[in-house]
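With one protein chain withheld, the remaining protein chains of the complex are depicted in position.
By letter and in written order, the chains are A, B and C; residue numbering begins at 1 in each of them.
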Amino acid sequence: MVGVGLIGSGFMGKCHAIAWSAVGAVFPEAGRPRLVHLGEVDAHLARRRAEEFGFARASGDWRAVIADPEVDVVSLTAPNQFHAEMAIAALRAGKHVWCEKPMAPGFVDAEAMARAAEASDRVAVLGYNYIQSPAVRHIGALLEEGAIGEVNHLRIEMDEDFMADPDAPFFWKHEAASGYGALDDFAVHPLSLISVLFGRVARVICDMAMPYADRRTHDGIRRAVETYDVASVLMRLENGMPATLQVNRAAWGRKGRIAVQIFGSRGSILFDQERFNELRLYVTSDRPAEQGYRTILIGPQHQPYGVFVPAPGHGLGFNDLKIIECRELLSRIAGRPARLIGFAEGLEIERTVHAMARSFREGRWAKVR
Amino acid sequence: MVGVGLIGSGFMGKCHAIAWSAVGAVFPEAGRPRLVHLGEVDAHLARRRAEEFGFARASGDWRAVIADPEVDVVSLTAPNQFHAEMAIAALRAGKHVWCEKPMAPGFVDAEAMARAAEASDRVAVLGYNYIQSPAVRHIGALLEEGAIGEVNHLRIEMDEDFMADPDAPFFWKHEAASGYGALDDFAVHPLSLISVLFGRVARVICDMAMPYADRRTHDGIRRAVETYDVASVLMRLENGMPATLQVNRAAWGRKGRIAVQIFGSRGSILFDQERFNELRLYVTSDRPAEQGYRTILIGPQHQPYGVFVPAPGHGLGFNDLKIIECRELLSRIAGRPARLIGFAEGLEIERTVHAMARSFREGRWAKVR
Amino acid sequence: MVGVGLIGSGFMGKCHAIAWSAVGAVFPEAGRPRLVHLGEVDAHLARRRAEEFGFARASGDWRAVIADPEVDVVSLTAPNQFHAEMAIAALRAGKHVWCEKPMAPGFVDAEAMARAAEASDRVAVLGYNYIQSPAVRHIGALLEEGAIGEVNHLRIEMDEDFMADPDAPFFWKHEAASGYGALDDFAVHPLSLISVLFGRVARVICDMAMPYADRRTHDGIRRAVETYDVASVLMRLENGMPATLQVNRAAWGRKGRIAVQIFGSRGSILFDQERFNELRLYVTSDRPAEQGYRTILIGPQHQPYGVFVPAPGHGLGFNDLKIIECRELLSRIAGRPARLIGFAEGLEIERTVHAMARSFREGRWAKVR
Partner (left out) sequence: MVGVGLIGSGFMGKCHAIAWSAVGAVFPEAGRPRLVHLGEVDAHLARRRAEEFGFARASGDWRAVIADPEVDVVSLTAPNQFHAEMAIAALRAGKHVWCEKPMAPGFVDAEAMARAAEASDRVAVLGYNYIQSPAVRHIGALLEEGAIGEVNHLRIEMDEDFMADPDAPFFWKHEAASGYGALDDFAVHPLSLISVLFGRVARVICDMAMPYADRRTHDGIRRAVETYDVASVLMRLENGMPATLQVNRAAWGRKGRIAVQIFGSRGSILFDQERFNELRLYVTSDRPAEQGYRTILIGPQHQPYGVFVPAPGHGLGFNDLKIIECRELLSRIAGRPARLIGFAEGLEIERTVHAMARSFREGRWAKVR
């Protein structure tokens, strides 16, 4: 039984905890992990969460989790700025690392993480959960078998509206120190899909915008916003394919949209994360008068839906994606093949994001490498 | 900590196991239950499942689970024909009972279960999970506050296609001994929604049909089908409201559809279980030129979505409904109010189903009581 | 060139006028009709409309239209209670008749119309335009070729909300003299679809309801409503197939819904008049993992869309259905085959509606014949 350490118990920490709790029941072959040690910023909170989440031990110091000899794998869900230090320490301590995305605010830190992973024989992966959904996996299978012919164009949009209210006050995500804005909040997710489905990005040109130039601080004064809620990108993939990426965290009405349009020589595929239990497929092998997008409801034919519910169309939830990711991680730890984005590929994603920001600053196409 | 016994480890048994595993992490205030004892038809299978699901003990005899003094509540997921015997025994042994629906194939057995629950001071509830979804709860809240005025008409359809293939062989669900057909497989679910949202049904008239008169047995001969895959019902509720119910387990293309249409004097509400993270609302308080169905994506405003994911529109899954149900059960065991269908209300649902079948046999309207 | 007389110039009169104006340009082979004579209730209005619609002559007396020797075909769009007298007179005068539906408020009058048509050698057809849409025609073609196998179940709903406002005043449609209510306003349309796609109805049982028992008159007093805005019907077709029909003219949010669900042994078809340029088809010949409803956008493959627009997916409108109907009428007048509902089949539709009302009054199944 794999021993689990969890650092951080906020939204994503809870999400990891649910995954570690349920993975054994959902995927019997995965082997039921032991919830060993939970770390939080103070011992009191750590104890409370450990009790809630079912962890045996609790510490107010994350180093204790990493040092725990019964811990084999560390779930890293602390704020992004701590990822590098924690992940590198955990790897050096011989632990497997499951780190939430993105890797680190600065590229140098991300590189250090990738080097540490490279230098270690442990598993070091990132929490890109959207690649785990049965629909996205099935898209991958369809592309591989040529169901829509040769793919020649791709569009992805990722939009939410948590920054859409102009009256919401200034907070840390509006400071330049937090990053570029929508680009690092969102773009990494579509890039994770591109990474598993199509490969790497070669060059980009990006435009960014601030819907609201300033916001009220808690002191009642208005302060200039320093990050960009909207980013639009033209891209060329390494194989030359044209693609576009658009992200917007101020898009009223959008809640968890990741809309994908894939066009090929024999059909096309549509997908939207807001309805991630569905997939739309158009193929020219259908008789002309009956060609149309098929709305395919995910079911047991689409791995690994069937281990959750044996009947089709009953739906997985967001947290189930993390359970699947957790199973993949256990598989890789056990030496079996797994669908995961490791630190090396994660670094490529961050490199691409930085190239986008650079192309905007310079007002011209930028090469990723 | 509540001690849990689980009888049965098939589809619904696993669903209960996942709920018992995750409920503590999802709902910290619920209290983390202890997985004590799993019962299956043979000791070997019981042991394997106990290991997978994380139960401490295992038995090949369900009576051992009920007799276990550390077990406080029994999850009953064995086949329907065993529900009555097991539930009554568990209640008599002083255990709370969480029994999968429907109660029992025969009305007499269901009555005995309801009597046993009545005679006991334990919690005895049925696994009607569709009433737990945030969308359905929000529909209830909207109706209560009069958001669509006075409701005057209701239509519900429940359709799947697992019986749609005419070439699928004859099996036990085609035998009259298994019940009426779609009526007991499906109708109980819409009736559970009607029960929590609108109250009881007064009278019904039902038509039923067999899309395929006979099917091939495994011996290669054709045998007459004895159950009805399609049923259509006109109903009047106790308050006089007209409603219709249509169920079809041979409806090609439908996977988990429970389509609800609620019409009121000031608006209407639409819902479909196949997209149960959405809800459609039409209200006449919108300006005429902008009236239209709003597609509301379920989010933290809709209880208890927010404990699963803090961001809206990310989606719950079918198994999450069972986790919510499990939390409700723990609440009721702790003496707090809870949204659950107990044995008494469950009996009413079964009474309504039998009235539907009677109205079909007799070719005329039938009163439920 | 066929000479056209038009009686009535309200909503449907205008719709006929547009059709007569445009049919020649849309369907070159139809032959361009001459707009000869328009009749209205007074000469002044008749003249104004004749000018607007491009008719050569105008009369304040409908008999003048029928008597006009240059008129070959009479468009009958006057209120329903005049249909019988006018249609019979026109047929006796040797004119073809294109009469708006329904035939007449009373069954006896409808029978007289059917007899007059039977006795004449002229074309006598009803304005059931929904059967003309390319989508509905393609559904017919799909059913005929067995695309979804043998059809075993049918559901149709027709809903609008023009009676949904409880504060709207009492008017003539609330009087029993106007008919049953939703049943004659709406049910005839779904029955026209059933007529062309599936054949005749054998027996029915209907429930009807009044969402609002009384309404304010213009005098400010409240008067009891005498017609039923909601009707729900279980049906058996002559071939034994079970079907349901639901109509509601007080259904907030529904504007022109005619939702059709057709289930067969090899697939299913969905259609909704509110999006009548689309059609949804599910077939089991698709590979299991890619089965799903195809949303087919109507295009040149679907007759006669292509004569309106050569590119697919650009959409026809409600008035275009009347233009198609007009072409069919011209075809039949020219002795060519045409898709139309004549007086005899129209009488069957009305017979079915009356059987529905009877089944409600008597509280039991009623045979149509």
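We adopt the following convention: a contact is a pair of C-beta atoms (placed from the backbone, for glycine too) under 8 Å apart; a residue touches a chain by one contact, two chains touch by 3 or more.
The structure presented is a predicted model; accordingly, all values stated were derived computationally and were not measured.
> Among C:G140, C:G315 or C:G342, which residue is in touch with the absent chain?
Of these options, the touching residue for the absent chain is C:G315.
> Among C:K14, C:K95, C:H189 or C:R203, which one is in touch with the chain left out?
Only one of C:K14, C:K95, C:H189 or C:R203 touches the chain omitted from view, namely C:K14.
> Touching the left-out chain: which of A:A64, A:L91, A:M158 or A:V230?
A:V230
> Spell out the interface residues on subunit B facing the chain that's missing from view.
Residue positions of subunit B that touch the missing chain: 138, 142, 147, 279-281, 283, 286, 288-297, 301-302.
> Which residues does subunit C use to touch the chain missing from this display?
11, 14-15, 17-18, 21-22, 24-26, 28, 32, 48, 51-54, 160, 162, 254-257, 274-277, 297, 299, 308-320
> Kindly note down the residues of subunit A that lie in touch with the hidden chain.
Missing-chain contacts on subunit A: residues 148-149, 152-153, 155, 157, 164-166, 205, 207-209, 211-212, 230, 232, 234, 236, 241-242, 244, 246, 248, 250-254, 263-268, 270, 282, 284, 291-293, 363-365.
Heads up, the rule we're going with is that only the chains that are shown with their structure count from here on.
> How many angstrom lie between the centres of subunit A and subunit C, each centre taken as the mean Cα position?
53
> Any idea how many Å lie between the Cα centroids of subunit A and subunit B?
34
> Measuring centre to centre with CA averages, how many angstrom lie between subunit B and subunit C?
Subunit B and subunit C have C-alpha centres separated by 41 Å.
> Identify all positions of subunit C at which a residue touches two or more other chains, and write them in rising order.
291-293
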